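So the structure is just underneath, and the comments pick up after that.
Every protein chain of the complex appears in place save one, which is left out.
A and B label the chains in the order they appear, each numbered from 1.
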Amino acid sequence: MGKLFAVLLTIITIVSATIFIRHTWWMPPDYSLHGIRIDHQLAETMTASGILFVLAQLVLAGFVWRYGDRKDAPAVKRFPGGATPMVILASILVGVEILTLTLVGSKVWAGIYQAPPDPRSLHIDVQAEQFAFYFRYAGADGAFGGTHPDMIDDANGNFFGLDPANDTTARDDIVSGSLVIPVNQPILLSMHAKDVGHAFYVPELRIQQDFVPGLVIPLHFTATRTGKFELVCTQLCGLGHYNMKAYVEVMATDQFAQWLKDQAAQQ
Amino acid sequence: MSHPATAAPAAPHAHGPPQSFLRKYVFSLDHKVIGKQYLGLALVAVCTGMALSWLMRLHLANPDLAIPGLGKLWPNGAPGGVMTPEFYLSLMTMHGTIMVFFVLTTAPFAGFGNFVLPIQIGAEDMAFPRFNMMSFWVTFLAFLVLVSAFFVPAGPPISGWTAYAPLSAVGKDAGPGQGTGQLLWAISIGIFCVGQLLGSLNFIATTLDLRTKGMTLARLPYSTWAWFITSVIGLIAFSVLLPACILLILDHVAGTSFFIPAGLVISDTLQPHAGGSPLLWQHLFWFFGHPEVYIAILPGFGIVSQILPVFARKPLLGPRVLIACMIAIGFLSYAVWGHHMFLSGMNPFSATLFSVPTLIITIPATIITLLWIGSLYGGKLHFTTAMLFCIGFVSVFVSGGISGFFLAQPSIDVYLHGTYFVVGHFHFVMGVAAMFGIFAGTYYWFPKMFGRMMNETLGKVHFALTFIGVYAIFMPMHYLGLHGDVRRYSAFTDEYMKGSIPLHRFITVAALFTGVVQLLFLYNLVRSRFRGAPASDNPWRATTLEWTTSSPPPHDNFGGHHPVVTQGPNEYGATGQAEDYVMQTAPERRPGA
Partner (left out) sequence: MSAQVERHSVTTPARTGVWVGIAAIVLMVAAFTGALVVRRTQSDWIHFRLPPIIYVNTLVLLVSSATLERARGGGAVTPQRRWLSITLGLGLLFVVGQVLAWSNLVNQGLFLATSPSSAFFYVLTALHGLHLLGGVAALAYVLGRTRQAADRGAAGALDAATLYWHFLAVLWLYLLLLLTLQL
């Protein structure tokens, strides 16, 4: 029984690890400026913890194989040196790994979430609601109109509660159902929710952020290649949560300018 | 120091054996009966929870599948037997809530703790038997209230087991299940908190005050240590969740705005609320929620530490280190709740602050794992089913723990948060590991509970198939997560993540298989209860006090006699005598012997 179990454990370990190592299922290609640092950090962690995983499981399997079912074996042996040296060694090894991961990882994190946005960023206002995303561009005047929750009227397309009658800055605001951005330009999103909590996740851009009702949360990134991906809500938000998606389209700069012009003409 | 324990009629040993059926089996004050009642409740809950997960997995593999009979049970949720995506979300909510609260909290802690702890310390009963009885029946009421959410007209809630506000607080404007269903959820969890607070209070007072002569803290068995530490964690955690539930209920029924900010427009209605904070709910919830993970898993630590030396026939390596590490984990569990909220919009600086203690908690966890593995070295391993589940526990705990390295880092969490990687992680470390602890405990203490042995052959088959099954279910979830598959999505049949559908189908097959395997366990339980071979007092040749009394123990546990403890619980592998172990009650040995 023991030997069988040891073999089973070894097979499970090897199969599990192989699929990780061969990248059979892996992250989609990265389209963002900061993504490479996340991918790097993930790969480092994968190597370190992968070694720990295989080592721990194989030692466990080895002991099960070696010390199992010994009917008339000699007296039991104590672990060499007892617990203390092992505890000290483990604390140091894990401690060093933690320290490294924290030092490097917190820099990566700070680079994405704590660094101030580029002043030349294209500013886009994002509203999440049950069960859609809406994106607002400031238009020709470069200023966003004020929002008024009491004026929100989805039936007439006033998703943000704008007041174009009295508010001149609101008149040229462009509202889109998909996030269209120019390549290689820093983007700054101002994220707010109309009703309940939502989230913004684009695996290809390596960004994810919750929307919290009552808060406006900034998020900035730069896309480095053109392409079209799906953006999904990752915070459970109600009945239609499974259907809350939108497209992100990264365009060449001139193409984006044309798109903006077309949108302005339509609105 | 000793005290005359002749206090109140409520004092533990003062109640005689009950005569009526109601007093004996229903409203019993006997901790052994209450422990079995908790385990019975957990068994009903785990079957419910697993049935729900089957429905979820079937829906994920084939969203158009019509399941006969389901349409009759839930005409709205599954018209014609085909589950709607909304229904999937409510199944998920109920699955999580039932499993976390009514299985992972009740079975390893309240169930086994109640049955074993008083006997292990040589007490006749818990310190407050009436509180103990109330604790169970209050918990049972909480379960009924929760399950009733399935049968109210608007259906169960759809906000997950975390019930994030304002979705959980604004009522039916946010979705039909968010009205009555969500309110029932909040009431149920509030009631559950009361039950667990009563239980924790009992565990703490019992461990501190009812230890028999000679049962010093240093001689306390490891499972008792684990239950004691768990009860302290539980006391703190449920004391915080209860107020949070009260505030949530008030937001629901009294129109207050604790968690609901101003200016929300839900279903085209401007909500009449102002100034509340959704993040406040998240903080209160996770301040409870992370320690809850340890409430589920620490009793498993104790059970494994208790059983491993019995079947390795050698002392546990570093018992003092083990206890120190369990206490350290208990403390640290209150410093890490923010790691559930890296992307919640809280100050990004605090993400780094929460990341550090989260990573530090891996040090005691690693040490404990190494102590277990080291305890196997040089032993004479007997692969009973209980032992196999203990080793299986170590394996899945390692697998689930290691994926925590990824999620503890905010920079990686940016990508993995909200994906199946998280689902795989917490199912391994909290779900499967805790379940393995429960299985180990069942196979180990069943003879003591019912006076009959379980069938070992069936048990070993059950273990082997379950072990393969859980790896086949939860390891691929890590691949899905890396691939970017998001959780809480009901179907992946459109463009998004189409590539992962085969893997989802594989997981579904594995889940159905693993579920069917559990029938072996149920059969073994029922059959052994009535037909199993009679168990001796100490079938495993273990040292702790529960094995000094008859199987099952008499009403007052030791038949009017009070054991006197002279040894620690770790005396295995002795040489030069008839037996290779020394009972805790063995006559004092000569110094130096």
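Points to keep in mind about this one:
Methods note: a contact is a pair of C-beta atoms (placed from the backbone, for glycine too) under 8 Å apart; a residue touches a chain by one contact, two chains touch by 3 or more.
These numbers come from a predicted model, not from an experiment.
In terms of the touch definition stated at the top, the absent chain reaches B within the entire complex.
The residue touching the chain not shown here, chosen from B:82, B:141, B:246 or B:270, is B:246. Checked against the full complex, the one of B:87, B:115, B:136 or B:258 touching the unshown chain is B:258. Only one residue in the set B:276, B:315, B:378 or B:459 touches the chain that does not appear here, and it is B:276. Of the residues in chain B, those that touch the hidden partner chain are 1-9, 11-14, 127-128, 131, 197, 200-202, 204-206, 208-216, 235-236, 238-240, 242-244, 246-247, 250, 254-258, 262, 274-277, 280, 283-284, 287, 560, 562.
The working rule: only the chains that are shown with their structure count from here on.
Mean C-alpha positions place chain A and chain B at a centre distance of 29 Å.
Within the complex formed with chain B, the chain A residues making contact are 1-2, 4-5, 8-9, 12, 16, 19-20, 24-28, 37-38, 41-42, 45-46, 48-49, 52-53, 56-57, 59-60, 63-64, 67-70, 73, 75-79, 82-84, 86-87, 90-91, 94-95, 98, 101-102, 105-106, 108-110, 112-114, 129-130, 149-150, 152-155, 161, 194-197, 199, 201, 203, 206-215, 217, 230, 232, 234-243, 245. For chain B in complex with chain A, the residues that touch the partner chain are 85-86, 88-89, 158-160, 164-167, 170, 174-176, 178, 260-268, 270, 276-279, 312-314, 317-318, 321, 343-345, 348-349, 351-352, 355-356, 359-360, 362-363, 366-367, 369-371, 373-383, 388, 391, 394-395, 398-399, 402-403, 405-406, 409-412, 414-415, 417-419, 460, 464, 467-468, 471, 475, 478-480, 482-484, 486-491, 495-496, 500, 503, 572-573, 575.
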